[in-house]
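Dropping a structure here in structure tokens format, bear with me for questions.
With one protein chain withheld, the remaining protein chains of the complex are depicted in position.
For chain A:
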Amino acid sequence: MEQQRGDLLDISGLRVVFNTYAGQVKALNGVELWMNHGERLGVVGETGCGKSVTALSVMRLIEEPGEITSGALWFEGRNLAQLSENDLNSIRGKDIAMIFQEPVAALNPVMKVGAQIVENIECQRRSADAGQIPDKRAFSEIMRDMLGRVGLDWQRTENLYPHELSGGMAQRVMIAMALSSKPKLLIADEPTSALDVTIQAQILNLLNKLVRETQTAVLLITHAMGVAAQFCDFIAVMYAGNVVEYGSVQSIFRNPLHPYTKGLLNAVPKIGRTDELQSIPGIVPDLIDPPSGCRFHPRCPYRKPDCDTLEPTLRAAKTEPAADRHHVACFLYQNDA
């Protein structure tokens, strides 16, 4: 096994395709990402760039017609890409938990929310202390404690059905469920995108508080640069199935290297900014027939002659301190190659 770059998670060369009638969608094209215990990594990019597919791949929840064709998903020294369903089930929900974009739809409509949380606790305990008689009362206690910690009154909430919850309450329930098993990594796939703006801030603050208490690492998928900057230590920028830039929040915001990242940051409105808001010309490529070479080259203002034939790889930007982990996949910074 090669050295893991992050001691918690290291995704290398991850390729995922979806076989559709229209053709093979090359959704992930060699994704590189890594993170240590307790760190928060934000994955940002436009709709369809592969953020959610990356998140689901880590849980190995990619379903037909999608499949992981190559790459490794190192998690604490085990390659999730090679594990059997049984082994995965001992990691899912226990070591890695996940919350989703549409919290109400993510809860089973015919089960009371309390029971759904208890089910998660029970499932994790059963694999931990196999053979022992499960203590249902203790599970209920944990469930009630978790509901309290996400700011819900358990007496009023535990017997409700998902359709009786607001989006914000449902996401609190999902967070309570996900954190009830004290996971090492929480994957949050656009956890606030479907919520009202005021609720978004509440949920992010709550998440921030809870994961700081428990030192849980977070992989936050979002399309909002601002959310990632506020919440995370590191940011990975994705474009059309690749991580094009990766590094600490400061390094990405102070010194964006990739032309796409620069374009993204220029497209963020700021108070006091008087110039016209810039957009990135062109459209997101069709991933059934992606552009050759660097997938960003048709839209890139700094295109060089080789960009449409060679694929750039994610490499360290040499001018910055190693702690920033600033990496970029662009030939503008790889003259020596």
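We adopt the following convention: a contact is a pair of C-beta atoms (placed from the backbone, for glycine too) under 8 Å apart; a residue touches a chain by one contact, two chains touch by 3 or more; residues count from 1.
Note that in this section contacts and distances are computed from a predicted model.
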UniProt protein name of the chain not shown, from "Response regulator transcription factor", "D-ala-D-ala transporter subunit membrane component of ABC superfamily", "Molybdenum transport system permease" or "Carbon-monoxide dehydrogenase large subunit": "D-ala-D-ala transporter subunit membrane component of ABC superfamily"
Hidden-chain contact residue, picked from the options A:24, A:90 or A:250: A:90
Contact partner of the left-out chain, one of A:9, A:49, A:106 or A:185: A:106
Touching the absent chain when the full complex is considered, from A:57, A:120 or A:251: A:120
Chain not shown, touching residues in chain A: 59, 61, 85-86, 88-94, 97-98, 100, 102, 105-111, 119-120, 123-124, 127, 161, 163, 174, 177
